[in-house]
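Below, a portion of the complex is reproduced, with chain positions unchanged.
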Amino acid sequence: MPQRIDGRAPDDLRPVRIQPGYLLYAEGSALIETGSTRVLCAVSVEERVPAFLKGTGRGWVTAEYGMLPRSTLTRTPREAQGRERGRTYEIQRLIGRALRAAVDLEALGERTFIVDCDVLQADGGTRTASITGGYVALYQAFLNLLKRDILRTLPIRSAVAAVSVGVVDGEVLLDLCYEEDFRAQVDCTLVMNERGEIVEVHSATEGAPFSRATLERLLALGEQGVRRLLEVQARAIQALP
Amino acid sequence: MPQRIDGRAPDDLRPVRIQPGYLLYAEGSALIETGSTRVLCAVSVEERVPAFLKGTGRGWVTAEYGMLPRSTLTRTPREAQGRERGRTYEIQRLIGRALRAAVDLEALGERTFIVDCDVLQADGGTRTASITGGYVALYQAFLNLLKRDILRTLPIRSAVAAVSVGVVDGEVLLDLCYEEDFRAQVDCTLVMNERGEIVEVHSATEGAPFSRATLERLLALGEQGVRRLLEVQARAIQALP
Amino acid sequence: MPQRIDGRAPDDLRPVRIQPGYLLYAEGSALIETGSTRVLCAVSVEERVPAFLKGTGRGWVTAEYGMLPRSTLTRTPREAQGRERGRTYEIQRLIGRALRAAVDLEALGERTFIVDCDVLQADGGTRTASITGGYVALYQAFLNLLKRDILRTLPIRSAVAAVSVGVVDGEVLLDLCYEEDFRAQVDCTLVMNERGEIVEVHSATEGAPFSRATLERLLALGEQGVRRLLEVQARAIQALP
Amino acid sequence: MPQRIDGRAPDDLRPVRIQPGYLLYAEGSALIETGSTRVLCAVSVEERVPAFLKGTGRGWVTAEYGMLPRSTLTRTPREAQGRERGRTYEIQRLIGRALRAAVDLEALGERTFIVDCDVLQADGGTRTASITGGYVALYQAFLNLLKRDILRTLPIRSAVAAVSVGVVDGEVLLDLCYEEDFRAQVDCTLVMNERGEIVEVHSATEGAPFSRATLERLLALGEQGVRRLLEVQARAIQALP
């Protein structure tokens, strides 16, 4: 079994570290590091909901995603983020759906939780790190609102975490770093919850269509990764004051 | 087995009709209708490639997607398309990847095929109709360039088609119309080729995580739908002059 | 008398065909074809009026105009429509004024009728086709609102239609196709109603100022064209259910 | 015969004053005042032409039009100029066509003359004042380039001037001020040259279609006005150093 660029086995995650409560003003926050990837997740609460939820008593969770100009190997001009907006929107819609699947929206009341995910350094897996770290930041925000009697119950249905898997040089690998991601024939993002259910799966290729058997192997490996990330999240949450 | 809104069985496609060569100036074109959904696909050829392909001898296929203001039940202002841009980019990136998987980019030479998919009427499934119809338009463009000796071989690797499947009221349904899509717990877009390989699968939920068994059923039903669409495409292509 | 590019006599219109009710969701719609030019007109009704009409009991008719990227001989990028916005605005202001002249705004109540004119294929005369087809779409919308008792009377004052005339190689021609328009010394847009009154006339030149006698001949020829278009409109309207 | 708001007879122009050479840096300039309307016209010369003229040896004349925020009765926010852009583009295209009709583009060489028309105060007739004053500014620029041996001949074919005419309360009036323009049933912009030829005529209505006889009367009255403006221009040009 050949070693990977950074010496990992095919089914190894990179080292993950989550610092909850990284920010002073945000209702909840977490700095998540997976390998060299660093994403700062910050939760803000606003006492309003999108138009389609007004009067329903239900709340909303939404995400925004950004990259600092020098989070990347070469600088990405701020203006270029306009051109890259397609990818950005796709990512933030994914993060939002994933986190909503973790939450009991009924229990939020008519308020919106905005999860800002800003990438300080990007070495692959920023969208999955945003989901995994965003969940912790959201959890802290819920705890804060419970303490302040704004929420009555913890509005969590099931923790969610996310990981990337892919086929690189014919081999199925877990948690791709940037260089692996760049060379991958098949690229798969998997979001699952702690009940072992799938929240979202997106598997795409740039020119190398794949069999259903390959999809099975990607899902099985991804599921292992998500399970380990759920443990890291749980420990980070226990460390909260 | 309960009937669907429009009387179909769960595994029925809506009536599909593809008019190839709908436009006069475009190198290739097709008007695809699936039920009330109508998408006009037009292929333009440009003698240049994106920067990362310059000097490689390879070509590119890319897609753009738009909706006419009154393609929708209530009018969508042109300005609002800015706000909806996230969804738009996500869709056109999907269409582009799907069509590239059908094509031998090496055989294109350094030129770009732009597939414009404009929705005249939207009743669900506009992104999958864009892929299915876009393939026919692209095929016509290739034939035209073959006739004009610009291409030497037909640069097709394998036909691709796409369909939506989903879980609505607990039941797995093929080819969702707008109302079914709106009510779906799980929503899945499946792109496959004529070799039975997966080109892309994207399965997401708004709040109802699902089991791997459900994913299996979605894939199996979607595969049936794609196979029938590939036949409709083949007939449309045979009708080309 | 020399023949024109497409074999017409100087005072010939191109074949005109109007399909009313082309769209399912729009309150009124029509697909108009004049030669190779094809414009899809869709009417939407909104229960609000511009600020200057609030509280007056009067309604409004306004138009928007767009071109699909591959409606033109070579593709016009969507972004380029920004640069072309000057021409676009000028055209949609013209269409709006022309259609308002056909309508009894008092009888509309405080609602706005938006006429979207989207060019599927452009071979000259798209602005005049938009007016001629837009009138039919608007008529259908009025009939629909009458049936639903939202309007009490048909708010029509006088049908309007529009045609282009021009001086090409010294000769006065009716209904210019793109190639004639491109080569025209004088270019004239004429909008008239069924009472034989002028609604708008705009005659301009790129470097070949003209006499009042020439203007007279343009108006006379244009009037003939408008009269025939009014007949085509009338037949399309009679075909409405 | 009823008097007008400002005491003029129906066929009176407002007092016109043209100060050529108002600006220090511009190649040509003129401040034109017609009644309370004041437009500052400035000509800049650039050693390049639009793409379609490259290599033809011909030059170009183009115009841009703007309004200072407090040129109007109530302030127009700078941002609102975006929304008003339709009208702006329509006006600057008109000014450009009108001035090009005055010029021998062949004699310009491959250079572009940009005529900036900025409205300091707007009391109706700003587009026609821009044309009338813009011609003087352009003439001065030509003289300057002749003196500097950049041009060999004065590239003028025929002076042009413009005026508005309209039907207000059933009466045909020359040179409408803002309040008359606002109340006009028919509104006509006429551009003519010193040979008595029409350069452009645009006659429109907001809801009061008019006969060809009315159009005749508008043209006749407008022609008188243009002739007087051509005299004012000629005197301003003679006053140039």
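The chains carry the letters A, B, C and D, assigned in the order they are written, with residues numbered from 1 in each.
As a working rule, contacts are C-beta pairs under 8 Å (C-beta built on N, C-alpha and C of every residue); 3 or more make two chains touch, one makes a residue touch a chain.
It should be emphasised that the depicted structure is a prediction, and the values quoted were computed from it without experimental measurement.
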item	value
Number of identical chains forming the whole complex, with 4 shown	6
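Throughout what follows, only the chains that are shown with their structure count from here on.
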item	value
C-alpha-based rotation, subunit A on subunit C, 0 to 180 degrees, nearest 5	120
Far-end chain from subunit A, centres as C-alpha averages	D
Cα-centroid distance, subunit B relative to subunit D, in whole angstrom	52
Mean-CA-position distance for subunit B and subunit A (Å)	28
Touching two or more other chains - residues of subunit D	none
Chain-level touch network, classified as line, ring, star, complete or other	line
Interchain contacts, given as pairs of chains that touch	A-B, B-C, C-D
Complex interface listing, subunit B residues touching subunit C	23-26, 29, 36, 40, 42-44, 46, 64, 66, 68-75, 78, 114, 116, 118, 120-121, 123
Parts of subunit D lying in touch with subunit C, wherever the complex brings them together	85-90, 92-93, 97, 100-101, 105, 158, 192-193, 195, 197-212, 215, 219
